[in-house]
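Excluded from the complex is one protein chain; the other protein chains are retained at their positions.
Coming up: chain A.
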Amino acid sequence: LDTMTKNPGTEERPKWDNKVQYLLTCIGFAVGIGNVWRFPYLCQIYGGGAFLIPYLIALVFEGLPLLYLELAIGQRLRMGSIGVWNGISPVLGGVGIASMVVSFLVSLFYNTIIAWVLWYFFNSFQNPLPWSQCPLNANQTGYSSECEKSTSVNYFWYRETLNLTEDIEISGSLQWWMVISLATAWLVIYICFIRGLDSMGKAVYVTATFPYLVLTIFLIRALTLPGATDGLVYLFTPDWEILKSPQVWLDAATQIFFSLSVAFGGLIAFSSYNAERNDCERDALVVGITNSATSLYASIPIFSILGFKARTNFNTCLEQNILTLTNHFDIAERNMTLENYDQWYDYLNLTHPGDIASLPLRVCDLQNFLDQSASGTGLAFIVFTEAVLEMPGSQVWAILFFVMLFSLGLSSMFGNIEGVLTPLKELKLVPKWLPHEVSTAIVCLVSFLVGLIFTLGSGNYWVEVFNAHVGSVPLLVIAFFELVGVAYVHGIKTFSEDIYFMTGRRPNIYWKACWMVISPLMLLVVFVAYVALQAGAYPTYPAWNPDYEHFPETETKEYPKWVFGIIVVLIVVPILSIPVVAVYNLIRCGIKKSSANVSRPNPYSNEAFEIETQERNRQSI
């Protein structure tokens, strides 16, 4: 009789088409928008080249061990985050749930950022670019005052894109153009996940490689722009004094941690689709080093362009002064130029000091313009868009830039969504008869509906709330428990045997030392320092208020009490599952005193595939 299973209920676990697909997916997940808009900024404010030292130390002692751990455990136990942590010990089951919750919350606001990128992309097909001009005010007598006081680029971002209210409490209404951008973003995610790993794996060939192509094009273009060297010198000039500040080390540790996208559960899910015997040590090294190399590579064109922008602003400032002086003294045109400005100025100051004092001359300092750096959305949507206006062929550069950001964000979203879908399947919350396409559609739809919060008038403030709090403390806690769980609950000896089974060699002393001592210690220090810094001051946020007296500076406002409550909920709820599940399981095992975990399959309980290990009874409680 034919014994091959004809039962349509059991599905084979999806597999990668080839190793390249797997590596590209992991690299795409790790390399995100943060590599482009966070790392260069950190490099700049923390003394350029000197920042690389704490950054590389954090990578070696914290980032790579965590990465290797997640890839190895996922590949060995061949399950997503929930199955893996339940498999190691039911007491640790909460870690998987925490990862899933964090992945879900992060994908909510991360896709809003992608929606913003899409909106700018749609608007880049215009000539001239819409953020280059101020619109007229209501009675057509002049330009809109909000636009005049700040810049047209600021106006386009804060008013025409976000339509930002002055306060987080004033919600405003749903901005329809943002809603349809968000819908587009979720539809793109859906179409990439529609066939599960098949469709996502094919999409990743494009989304993971395209950013590198664009970065190279930008690199070549940026290095030929005037002022590029100013930016690069400014970026990489090391300021060794800054290494004495603990804030630098803290930021380096948190940056490497969030940059590698560990503790989301996505990496565990990705590596679970691998063949059993795959060299995950090499994979971890490839992904980790590629991620850091990409950050460095991205910072070169970014800072060349920022240097170009600073030089252009400086020249514009000087030319305004030249015009003022030329008009006042009726000097012939083109007699005073950028080159001889200083001599003319000194001469005029000697001959007519009173006049010079009375004129509204601007102070033009190149260093000042270079210091006007920004990170995050400020870099992409304000600073960079302004720089693009000055480059010939602005539309092309704008389109390329936003498509690059879109690819970077999309490939990171793949990991986030994978970190939600795979655990959902393992929790058996999804009924078997529901096809995969429908369950994915439901997840996307629910996320879209909840994400409509971010399309309100106050949406940007909420994105900041989520970004600063969901993606920080909970991940640190989850990662800490991951390390402790594998190194102590699972046992470093068992884990070494697992790795020997997969790669053919046992991990060396460096890995073991990191997993057992160094990395958990570093995480603990980072966590404590982070909490200490945050808990010191009541959290505030920068509000865009056109009626503020110091407008266009942002007004610093305190979060209202109910928002503060939401912040606490956002931090506590994901990590709450860890102690809750642990206590629940301890009580249950105390009552039952049964040896095996009945409900979930334990990969180690199949006697037929026993490998040479001792202490198999470690996992049952």
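Operating definition for what follows: contacts are C-beta pairs under 8 Å (C-beta built on N, C-alpha and C of every residue); 3 or more make two chains touch, one makes a residue touch a chain; residues count from 1.
Criterion: contacts and distances are computed from a predicted model.
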item: Hidden subunit of the complex - UniProt protein name among "Collectrin, amino acid transport regulator", "Exosome complex component MTR3", "Auxin-responsive protein" or "Proteasome subunit beta"; value: "Collectrin, amino acid transport regulator"
item: Identified contact with the non-displayed chain, of A:Trp85, A:Tyr190 or A:Trp544; value: A:Tyr190
item: Listed residues A:Thr151, A:Thr326 or A:Ser375, member touching the removed chain; value: A:Thr326
item: Residue among A:Asp239, A:Asp346 or A:Glu437 that touches the chain left out of view; value: A:Glu437
item: Chain not shown: contacting residue from A:Val20, A:Leu136, A:Ile170 or A:Ile587; value: A:Leu136
item: Sites on chain A contacted by the missing partner chain, in the whole complex; value: 1-2, 6, 8, 118-119, 121-123, 125-126, 133, 135-136, 140-143, 180-181, 183-184, 187-188, 190-191, 194-195, 199, 326-327, 330-334, 435, 437
